[in-house]
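All protein chains but one are shown at their positions in the complex.
Up next is subunit A:
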Amino acid sequence: MTWKSPVALVREALQGQRAREKDLRSLMSNLPYEGLEKGKQPNRYFPSNAIKTTKYSLLLFIPMNLYEQFHRLANIYFVGLAILNFIPVVNAFQPEVALIPICIILSLTALKDAWEDFRRYQSDKKLNNTPCFIYSRKEKQFVERRWKDVRVGDFVKVVCNETIPADLLLLYTSDPNGVCLIETANLDGETNLKQRTAVSGNPEFEPESFNGIVVCEKPNNNLNHFKCYMWVSNTQKVGAGIESLLLRGCTVRNTDHAVGFVVYAGHETKSMLNNSGPRYKRSKLERRLNIDVFFCFILLFAMCLIGALGHFIWLYALPGVPPYLVPPANGHLDSPNLSSFYMFFTMIILLQILIPISLYVSIELVKIGQIFLITNDIDLYDEETDSRIQCKALNITEDLGQIEYIFSDKTGTLTENKMVFRRCSIMGTDRTGSSSRCQKIDPYLEFFLALTICNTVVVSMTNNPLETLSSLVKNTGNILKCCKRKPKRNRTFTMDSDDQFQPSVKMEEPGTSGLQPCSLHAASLHDKHPLTSDNLRYEAESPDEAALVYATKAYGFTLLARTPDSVTVRLPSGEVLVFEVLDTLTFDSNRKRMSVLVRHPITKEYVLYTKGADYAIMELLGTPYAGIGNEKNIAAVTQRHLDCYAKEGLRTLCIAKKVVSEAVYKHWLVERQRALTAIDNREVLIMDTAVQLETNLTLLGATGIEDRLQENVPDTIMALRQAGIKVWVLTGDKPETAVNIGYACRLLEDEDLITCRAILDCTLEEVRRYNSDPRNVDTTLNISLVIDGRTLTMALSPDLRGDFVDLAKHCRSVLCCRVTPLQKSRVVKVIREKLKVMTLAVGDGANDVNMIQAADIGIGISGQEGMQAVMASDFAISRFKHLKKLLLVHGHWCYTRLANMIIYFFYKNVAYVNLLFWYQFFCGFSGSTMIDYWLLIFFNLFFTSLPPIMFGIMDRDISAEMLLGVPELYKTGQGEGDYRFTTFWVSILDAFYQSLVCFFIPYFVYQDSDIDMFTFGTPLNTTALFTILLHLSIEIKSWVIMLGSVLFYFIVTLAYSATCVTCNPPSNPYWVLQNQMADPMFYLICILSTVVALLPRYTFHVLRNSIALSPLIEAKHLDRLDPSMREEWMKEWRSYRGGGQVQRSTLSTPPSPTLENPVDIFSESLAVSDIMGDDFTLNVFGQ
């Protein structure tokens, strides 16, 4: 190595910094520079691919870990106290002894951290040494290297089923179309294949001849976004986006090999930037806990002040200098002022455990234990996906027991999100294409063609015969269902259709009578069975699309292949058409639609097929529909069909097409090209171009897709509601669909709901009037609110927010339809902030991520729509029904366990420390202890810490069956719950009382006797142990641990006082316990003190158990019955309760049937733009 001046080094570092911080990076191939020293490398400023996720290094572990741990206030406090002990004038213990507790706590935590870090180190090492292929100029081929050798600017070859080592710009694939399929399961859990396209479609790619410059943006963590362009030559630049980027961590599938240019490596890759580690949320209980710790500080301060004052008065009242008053080493006594000042600090050291040092560590341990038990619950395991519940946030388990509001997504959360194509409505349109000479295009042919083409479904050949068979069987089943249902549907239609409706039914007849498609399908089915090579599997990003494609396949329109440039479709006639795909305008949540622009192989027309949410399409229909006559009628009729589908709970989609003239297309293409290569504002530009093209559409038809409810959803929702939880459903679906699902899952009750339309103020007024009416005191009001997205926007505006929340508070359940992801999170935030309640959001899709993050607890359902929701969630479950046990059982348990444990910790420390405090009154407030220091420390760290921890992890106050059977028990945890102000202070008062008893009974017994200090302290210590443990026994079920603790205490203390002759000067409890245990008085004192100390508490419990039965105690009683009797009782109780709910009264609003005219709703939401201020509508379903 040549020597470099420091200036050069600094300059180099600064340059590197600047290069990394630049918004745009220019990257070059490393090949021309191969073998040169590092300073000459063009991409030397960018990090290499070796990753290091460990927090510590071997040498610096101790200082770094200590630094990390001292970010905790509690640790600083205890270290400060330990240091205080080293000051001779204030020390209470020997300095070394005082360090023990904090050292134990710190080393425990450090051990835990070290173990975690070591595991990270191992996985890093494994990852860094994974082999991969890098092109070498010397060898003229790809050579095997390790992942850590990959640098920005290298060419990396990945082969099928191999994991991608870094973020690669795809340049070449073995596929002739330049396509590479990847599976992103490692990143976001989505197992469907994603298609990536090579930038330069050049099949003959040679790394060495690559001389372009790749300009890309600064690394960011957005997995679905990448901006880059490449100078192919000096003048020509080619744009590339995420569709050309192979992400680190993904797996290559169905592609033999691919070559990419490394743009980001190591920690700059998108997957690493997304790796933000576990989430840290603070639970409500912890916030409460901190307040109580603060109270403990005040208490400590007061006690120390009393100590200091007492010392001052004691010194002041001394007439002379007694022989026991030892001056400091210099031989001169301090003034009473000064020594009482010192005494204040001595007292702090002495009484420090008033702030429970082991509490924080214990809470962490308990939460680890609780999470272990939750994740191991077999009831929360889903066999179908082989997945357990995952706890991503480690420290909010107890919040599960305090939930008051649940915000739920509908699709995929309440429903399966396994779509089954159920209905379609096809408009007959007379359209004779100018060039269709021989073929007359059927309206429904056109419709199915649109369905087949307009999607992003990827076809993959399955090689798994079983799977294909099952999918085939599934298909057949679906089709049969379709066929069976169709006549019925027709019937219902004619039955409920009025005169105005009649013509349209005829019109949709050909498409939906089912006869034709069925027979058509039958033919194709016969065709297909012998053809096993026709095993097609569709990989779709959304289940809707897959359902549509499977359906069209069943009708004979088979999607055979899809490449970026073409779609191959086999028609029922057996004819195979290859459509040239000119562009795909992908789906986004703003447009709520997607389009595919194709060139018809026969007519050579440019056709745009659009598919999207009904309202998104209806708005864009061409002018003929806005006019009069048949076309308008078609739109209206389709709309009516859509409403009917929605009422049945089907998800609706509209299909439309547009023929684009060549001139328009050419013009548009230019703009599109410009948008695609733009670096700034690219999304907006691309969307604008999409919107430009999607106008004047011609409606082809509509589809209705069924999404079945998950199992036990109604049951779960009922149980949650009985548990006092308000359930809100926020969905992007139509109000009709949402209401229907609402009924299906018992969110809305059948009989007792009515619809009324009123402005917000009126409704609120009415609800208030109802509540204030004395006659209605004991009747519960069953109102459900259904509100749509646009209205919600207004309701959430700052001036109306209060009223809206007020109204929502009175509603039993709320349904929000047509809401955007952002609105979902706003609703959650508003409720959370205004009502100060614990909220839980549950969802499965990317559109729920905002909501999940906004709520106190976010739950992700790992379903069909990828893993984004799961990634953002605190807990991930696989079925909605798991929520019931998670909340009602685990939530309740975790909360009561932890709340009781924390209160117990406070109680325990106060009770114990007070013994020392009372002793100060008899030793001149000098900070003496009558218990050996070691035993003091052991008492807190070992003798009494295990039972509460076990209690916190394992205790069951009520059995799971009981909690599930009587969801009302959950209410005990809501709001303030078990852990409230009074509980804390009552237990502190109890602690004071118990410590008084434990101190003064031995005091009066040994008064004026020849007892020595440690002999006096032994019964105190023992009594305190018994009292503290038996105190817990009122709550705890595992008595074994308590017995263990007592035994442990005696063994350790006996051993300690037998072995330690001079090892712990100046205190020395040698043979003290042995002596005491030989004395019957010791036992008599211990028994009496323990009984007297616990008598009030036990009496209180007995009286409460006999007189004022709380639901929890009643449940405990019932738990002791045998299961059959318990079952009987629960049934009885249910029916009794059900009877209680029967009494109802009505609002003064005239009742009208639910959704009497759905068209109104639609027109209203259309016309909502001209509604101003307060003057908007709400659909209020009241009883």
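Things to note:
Methods note: a residue touches a chain if its C-beta (ideal position, glycine included) is under 8 Å from a C-beta of that chain, and two chains touch if they have at least 3 such contacts; residues count from 1.
Note that in this section contacts and distances are computed from a predicted model.
Among the names given as "Thiamin pyrophosphokinase thiamin-binding domain-containing protein", "Glycerol-3-phosphate acyltransferase 3", "Mitochondrial import inner membrane translocase subunit" or "Cell cycle control protein", UniProt records the absent chain under the name "Cell cycle control protein".
Across A:394, A:986, A:1011 or A:1130, the single residue that touches the chain missing here is A:1011. Touch with the chain omitted from the figure is made, among A:19, A:213 or A:1088, by A:1088. Among A:24, A:111, A:302 or A:318, only A:318 touches the chain left out of the display. Of the listed positions A:602, A:837 or A:960, the one in contact with the omitted chain in the full complex is A:960. Although one chain is not shown, part of subunit A still touches it, namely residues 92, 160, 256, 318-331, 346, 373, 375-378, 381, 383, 386-388, 463-464, 466, 893, 922-924, 926-928, 930, 954-956, 960, 1001, 1003-1013, 1015-1017, 1033-1034, 1036-1039, 1061-1062, 1065-1068, 1070-1071, 1075, 1079-1081, 1084-1085, 1088, 1091-1092, 1095, 1098-1099, 1101-1103, 1105-1107, 1113, 1116-1117, 1120.
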